[in-house]
Each structure stands twice: as structure tokens, then as C-alpha cells.
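Notes follow the structure.
One protein chain omitted, others in place.
Showing chain A:
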Amino acid sequence: MTTEKRNRTNLKYVAGLLGILGFLISGACTNLYAATSSRIILDVIDTQDLTITGTVISSDDGMPVPGANVILKGTTTGTTTDFDGNFAIDVPSSNSVLVFSSIGFASKEVTVGNNTTINVSLDMDVSALDEVIVVGFGTTKKETLTGAVEQISSEVFEDRAVSNVALALQGQTPGLTVNRSSSRPGNENVNLQIRGVTSINGGSPLIVIDGAPAFDDSEFFQMNPDDIESISVLKDGAASIYGSRAANGVILVTTKKGKGKMKIEFNSNTRMNFLGLKPPFPSYQEYGQLWLDTAEQDLAATGVANYWNWGEEALQGIASGQAGYYATPIVDGWGEGGFLYLAPADRYEDLYGSNIGHQQSLSLSGSSDQARYRLSMGVSESQGALKTAYDGIKQFSVRLNTDFDITERLNLATNISLQKNRTSSPSSGFGRGLVGQDAPIFPAKNSLGQWYGNFGRYSTNSIAATSEGGRDDLEENIAKISLNLKYDLGSGFSVNATGTYNHVNSRQDITQLTVPVFGWEGESYNEAVNSTSSIETVHLTNEYQTYGGFLNYETKLGKHNFKAMVGMTAELNEFKGLSAKRTDIVNEGVFDLAVASGVPTIGGAGNNNNRGQDHDGLYSYLTRLNYDYNEKYLVELVGRRDGSSRFAPGFKFNNYGSASVGWNIHKESFLENLESLSNLKLRASIGSSGNQAGIGRYDYVSTISQGTELFGEGGTLSNTASVAGITTTQRSWEVVTIKNIAIDFGLFNNKLSGTFETYERENKDMLLGRSYSALLGGDAPETNIGNLKTTGWEAMLNWKDQKGDFSYNIGVNMSDNTNELVNLEGGGGSIQAGYNQLVEGFPLNSYFVFETDGLFQSQAEVDAYNALYDKDGSSVPNGGNALRVGDTKIVDLDGDGSINAINQDNEKGQGDIKYVGDAQTHYVFGINLGAKYKGFDFTAFMQGALQQNVLRQGVSAFPFNNPWPNQTNAYNDLTWTPENTGATYPRLTAQRTLARWNWSNTDTFIQNNKYIRLKNIVIGYSLPADVLDKLNMDKIRIYVSGNDLFELSSLVDGYDPEDGNVPTVTDSNVQTSVYPFQRTVAVGVNLAF
């Protein structure tokens, strides 16, 4: 037996075992399945004169291209390259033209001439029409694509120093938005959205990795970026093939497979992270000066300077930068008898700094005639800007992709991966907003080196809390095995079956340690960060199984091409959780439940702490038909029937479908003579899919909630029980319909290409809790009564050209969408000043602000205003807070003689506030630049937005929203003073009632966030081939890359533009988004041998 044969036999055993394993996993419900095989069947004609041989290699890496098509132009005659890229083809004459093409490469035409050997180097190409696009359950040529599908190549992940692959997608394709609510690695809370929000109940795109749905977004977020071959974003009805989970679009991730001779690649980079934009927080002196400037205004306005509880002397001292004891009026509360030690304490400097991260990946890949394999490993570490304690994530991953041709007709592909993440951060100190909260006047440590309490004694000290208040450690393991068996039945038929098993477990240990704080001289006030120490351990296990079985058929009748597929998919998600908590853990360096002394409390885990276990499932039937006439007229039809365990019997199933058509106009005879037009295509689609996001697993089941109540002389707890809430069985899926019209064009041999798409999406059955009369006695369950409509557009324009050794490309894309809550059925409540999540007839997350008419410039103006509007029921401040010169003049928009967000009859939207827009980022754009010259490469990517309303909330939103915390200094010199009466912003005042009147929710305070940021820039150099040959290497490339190095922003208050808004913060005492953004510079190397 030859080695090869033995290997093949062994492979058969392995494949057989894997098959058996697959059947075991899927139990009785396993079934067969096959993927659409779109391999072009070539008619090989063997009566020719000339035989041409040669090799096809990739210009990118010089590696042979196996399976490339070599076709005699104008015929269907052709061959494919073998495993080493070699081909041999007979051609009729020396005038013959050979067309070389392969997936992912630009096709190339070569006239035979006198050559008998033709070696061709193919350029990588992502936008050519021959490009094969990964679509739901298969692939299709871009030329015959009818849906809104955008494919992103692996390039966007290369050299990017990001801890989360999703962040590299930001701005890459129009319509896909990537938001993060924090810059803390591992705690970014990345949110993906395709074409905006689909439902008030939430939902995010379905992510499918190599045909298997990801168990949740984090499986994708934590992937090794070097493993990703391409990403397809399905934006319209094309996503309908994923029916039950496709309402928010679909992201298809394809991982790299082995190809060609064995290759080892190693990539490594080291990143240096620097602090980005500094939030607008003052230094010690500036803080004092801001107070004094404010007191001066209050004095001029009322004759009484408001020094709050600081007193003038302390503020003078702070302003002059002098540390020392100051007497304050708070005799009993602060420090010792009101004597308070204050000194410069820049919390921003103390908390944040630079650090280093790294990322390495190693892969081994290759293929033989019967098998393809790729084994990869990755490791990375990323840290946030916090310097008082470790705040970061370590990621490890192993992935093995193999693919065996067991027989000529039977193929088994397996993907096995293990991802492990360790996120570790301080457990305390984040809740109070770090620098947003602490004024820069309380040193972290007292004269004895102990933690110093803010205000001389209180327990807020973010440096103490983050550095010693305990840790929050999360370890998550995602193990996944995915099997895909294909069988070619012949005559155009094939079947395939997939089975995927995901095992996810996580363990989180949250320790909270007591950190005593002291007075300046070590006085003890029994105050501490975390007055009770505790440890909580949460253990979660998820088992997620998905199955699919498909029958495919493909045929060709003359110029009529048909493809058909029927199949089913099923998935089951089982969840188990357990948590335990004990108080009184002592800091002995060992942090485990076992070393705490408090009585343990045990609970479930997860979103609802009472829940110990859960499961849910989906079951779907699907079919797809494709037809095209000579690749000119294209039609695709999709049908689905989806069932969900989350609905009551009788309401579980719903049907979805889509229809899309395409017209390759450039193929029409009347355009054939137009040389410059290489592509012109019209596409249109309509499709529906289902959404069940935000719906509990058993919401239709009425449950009993149990508790306790105390009775008896000795005080004993007795059980209580009540029906948990009002439920209904009468509800079903949200059905989301999307209509898409698009035009694609290419000019000058596709040097210039572009796409414009416009769409309308409607969620007509949005689940919504209607308002009922209170007599109902509970919140009504959500029923399918809402309607949310989104309209938007996307545009893309790319130019690429080559001049000798110099090639370059420029791409721009932009998109926008707006939504409207068409119908809320009385839900949503009254309109508030500021942020409103749900208002009928307006977009989600709308802003309503007071209209202002400048500032009062004279006391006469104030008096006239008060005479009109200072009355009962009007919110005009009076008494000690009476308006003065320099304050904001709010307009009585509804003319009811009173200033109020809501008018006196409480009619919706009829107060003195007006709609100014929503919180969404609009006109989001990306600009890609790339150039190559010999061994040098350069890419730059810029991203930005042209419009976003930002209305700050929270303690540091504007000066003196509250007097006690830190203050923003962004408005210094921009406020009204008698010397600067033309100022945009109102006078400073430390009276918070007035400050809030002047600033809160006004049209002057709302900002338009317009920005452009250099997200990424890479300069690389690859060693030339002759050097590599000497070194026996295939590739050596070194590069320098930078992330977020530069930006232009229209924000007045200096926060990071990508922090955007925090619309959900309604509590004026909490300030979020002060964790700084980092700039990153990385140096790296790519090796292949």
C-alpha cells in the first residue's frame, strides 16, 4: 500500500468516525445534507492543434493557484489547474485567447501567440464580477447576485490591532454599523446593526460562521482575525433564507481553508496604546478658578456669591494651586470639624496611561488531492487605558479546518475550534463614573499613605476602588465542532447535512474587597469602599446544537440556468446557570467562595437571577429557486416556514419568503458596443423575515412568583405566592419586510465601480405592550401591534488602477437611514424634555428640546419674561433662583403662557419642546485608500459621520449640573459675562436649579457630532522574491500600523466623537463615557514558509 493510499484509508476511518460522532450528537434527528456545488462543469473538447502548458500563481503571495479555470475565450472549452497550479490545454490557433480566472482573483486574458508555455500571475480581486460571493447556504457569482450582499475580504483584519474583530468592520461596508459603548477591551459591548434598528425589542444580525450559526455574538467577536477569509453582509431579502433570525440581516463569516502546498504562516504584532482625546476635566487650579468665575457671576446677579459648601477661602486656595487645610461650613460632615485637606489631584492623570498589547497567530495549512487542512492558533492581549489596575482581556484560540474527499462524490468538511477569553478588570469604582465624579482636589492618599476619602472622609475614591476594591474575572470557553457532509447524487442532484455542537461555559468571580478610607491625618470615620466585602461566583453553561439537511439540484437547459434547494434546519439552545455569593471575604490573597465566611446565598444565573435553566429551539423548512437566462435576467425565490419554541402552540410557526430579480443591462446587445461600460446591473428585491428578539423563552406561560413575608412574634418568614404577571398566548413573530432597489455599475474595465442601493423596511407586527386602563391590574403583555418603518440608502464608489509597478485604489462609501415609529398603540407615555425612546410618529430615541431665544441681555428683558411666564405650574425658576441677565430665554412654543415640557392639557408633543432629531449617527461614511509599489504597501482607512445629535446628561454634562462633583471645563470662555455678552452659552451659576434651566435639554446645548477619524493606517514592506528564495521563505513582510491616530470633530465639549451619545442615561447623578479612548501604534511582521 502506498503512503498516499494508506493515508486515504486512514482518512476514511477518521471521516467515518466523525460521521458517527455527528450522528450521535444529533441523535435521531440527524439527517443528510449537501451544499450547493457551483463548480462550473466544462465541456472538454480534445481535437485541437496546439497544447499550451503553464502555471498559474497568485501575484499576492507567489503561491500556485489550484483549481483556477483556464477557458478558451468565446467557448465553453477549458480546463482547471491542478494542485500545483499547472495546466495543459489544447487551443485551435495562435490567435486563441485564454481566460484565466479563479475565485478571489481578477481574471486575466492572454493571447497564445507563439508561446507554448504561459505562466500567469493572477491579481487578487475583490470587486470583479467573477468574484464568488458567499450567500446563505452556498455561494454565487457576483454577476448573478440579486440581493444586497456585500463581501468584505480578509484584508480589513490584517494588521489591525483590535481586540474585537467586529471593530475592524466599522465603516467598511455601507449599512453595517458597529458601535461600542466602552473602550475597555473585553467590555466594549459591541453592537452590530445592519440598516438600523428593526424593532424596539432589539435584535442584532445573525452571525453564521462557516455555515453554522454562532451561539452568540461573542463567538464572532473573539475570533482570531487571521482565521477569517471573508465576511458577507446580507442586508435585504437575500437574508430571508435565514428566515427566523434574519430580520436584522445576516453576517456570514468564512474561515480560511488550506490550499496548495503546505505553508506555515506566522503573524505577530506589538501594540503601544496611548491616551486619546482627554475629556474636558479641569486641573486643581482650573477647578478652583471655574468656581470663582462662577461665584463672580452669581454675585453680580444676586448679590450673593454661591461658594456652595466650599467657602470662598478654600476656592481661592484651590485656584491659586495651594494645597493645605481649608475651613468649610460643613462642620460635622467633612474632614475633621469641617477642616478639609485639599491638594492637586488630577484623577485623569492618576487613572489612565499608556500600555502595551500584542497579538500572535500561527497557522499550518495546505492540501492534497483528497484533503485540505488548516490549523491555526492565536493569542492576544489587550488592555484598556486604566493604569491603577489591570483592565484587559487575553484571548487564545485554536481552529482546525479540514475537508476530505472521502470518495469522488462524498466530501466531509469539519471545523473544530476552541476559543478562550480571560477578561479581568476591577470590580469597583466604575459605577460612579471615575473622573466624571471625583473633583480633582482630593489626593488619592493621605499624609500617612493611606487612602484618603473624598471630602475628607467619604468612601468615593476611584483610585482606591479600582486598585484595591477587588477584581471581576471572567473566563469564557467556546468549543465548537461542526461537521458538513456532502454527497453528489449525480444528474445535478446533491445532498448535504450539517451538524454543529457548541459548548460554551463561563465562570465569573467577582470579589469586592473592603478598602478603608481615612482622613488626612489618618482619622478613621468607618468609611470604606465596599463596606461589605463579598465574593460572587457565576457559572454558566450553554449547549447549542444546530442541524441542517438540504437537497440541491442544478441544471442548465440551453441558456436557461436553474438551481433549486430544499431543506430544513433545527437548533436547540440549552442553558444552565448557578451562582453563589458569600460576604465577608478577607483579603488574604486567595479569592474563592471557600475563604469567605458569610452564609452563602445561592441563586440561578444569567439575565434573570432566579433562573437556573432554560432552553429554546427553532425549527425551519426552507427552499430556494434560482433562475437566470444567460446570466442576463436573474430571478431568485426563497420560501421559509419557521417555528419557535417561544410562542404558544398554534402561534409557533410563520411563513416567510423573498423574491428578487436582477438585470445585467450591460449584456444587452444595445450596450455591447459601449466599450467603457463594463457593468450595469439593476437589482430589486422584496423579502420578509421573522424577529423574536427581546421575547422571553416562556413568556406565554403564566408563572407563579414566590417570595417571603414576615409574621409572628419571633419574626419568621412565611412563603408568599402570586401570579407573576399577565400573559397571553395570542402572539407570534414580528414580521419584518424589506424592499430593496439597487444599481451596480462598472466603467473602464471596472476600474471605476459603484453601487447605489435604497431600501424600505417595515416591522408591521412589532411586539409592543399596549397601555390599558389601570383597572387591568398589571402590565399588558406585548402583542403584535406596533409598526416601525425604516428607510435608507447606501452608496459605494471605488476606483482602482495600475501604472506599471504602482497600483492604487480609492474607495468611499456612505449610508444613512431613518426610522419612524408609525404605530405605538398608545404605548410610550408622554414626551419628556430631552431623550425619548418611544414617541409615535417619530424615530426611536428622539430628542425633544426647549427652543431658546438667546440669553437675557438686560434686567428689563428678564422682568418682562417673568411677568409673562413666572406663575404656578410653569417651570420658570423663581425665589432665590430667579432668572437674571445672562440666563437662557426659553420660548413659550405652545403659547400657553407657561414654560413646560408638557403643556397644561398634557397633550402629547404640545409643550415648549420641539423635535430636533434622533440619537442615531447619520451619514456614516468610510474612505479606503490603498497603494502598492514593488515591495511597499500602504493602506489608510478613515471613518466618520456627518450628523449625530449629542445631548449630554450626567454630572459633568455642563457646568454645575451638580455642585459637588467634578466639572466640565469645556465651556470656559464660551459663557456669557458682562464683558462677553455675545456668548453662545449662558452665564455660569452654581445654583443648580438655574444651571439646569440654562443648559438642560435646550437647543443651544445640543451638539451636532460631525467627525472624521483616521481609523487605521498601515505601511508595510515585503522582501523581494530573490531575497526570500535565499532565505527559503515565501514571505517576509514588516509593517507599522496605527489605529485612531487622528480625528477632526465638531464636538464643543471635547469628548470622544465615537462615544457619541449616551441616551439611556437619565439619572443626573451618573456620568458614563469617561473611560478614555486609546490610540494605538503597532509594529508587526508576517512570515510565511
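To be clear about the criterion, a residue touches a chain if its C-beta (ideal position, glycine included) is under 8 Å from a C-beta of that chain, and two chains touch if they have at least 3 such contacts; residues count from 1.
Everything below uses one rule, namely that contacts and distances are computed from a predicted model.
Undergrad: Would you mind picking the UniProt name of the chain not drawn here, from "AIM24 family protein", "RagB/SusD family nutrient uptake outer membrane protein", "Succinate dehydrogenase / fumarate reductase flavoprotein subunit" or "FtsX-like permease family protein"?
TA: "RagB/SusD family nutrient uptake outer membrane protein"
Undergrad: Looking at the whole complex, which of A:Ser771, A:Gln947 or A:Thr993 touches the chain that is not displayed?
TA: A:Ser771
Undergrad: Given that one chain is not shown, which residue among A:Glu675, A:Glu713, A:Glu979 or A:Asp1026 touches it?
TA: Of all options in A:Glu675, A:Glu713, A:Glu979 or A:Asp1026, contact with the hidden chain holds for A:Glu713.
Undergrad: Determine which one of A:Leu299, A:Ile602, A:Val723 or A:Ala864 touches the chain that has been left out.
TA: Considering all chains, including the one not shown, the answer is A:Val723.
Undergrad: Taking the entire complex into account, which one of A:Thr53, A:Thr111, A:Thr703 or A:Thr981 touches the absent chain?
TA: A:Thr703
Undergrad: In the complete complex, the non-displayed chain touches which residues of chain A?
TA: The list for chain A reads 28-29, 31-32, 489, 491, 493, 495, 549, 551, 568, 570-572, 604, 610-619, 643-645, 649, 652, 697-698, 701-704, 706-707, 709-724, 726, 728, 771-778, 780, 826, 829-830, 872-873, 879-880, 902, 904, 906.
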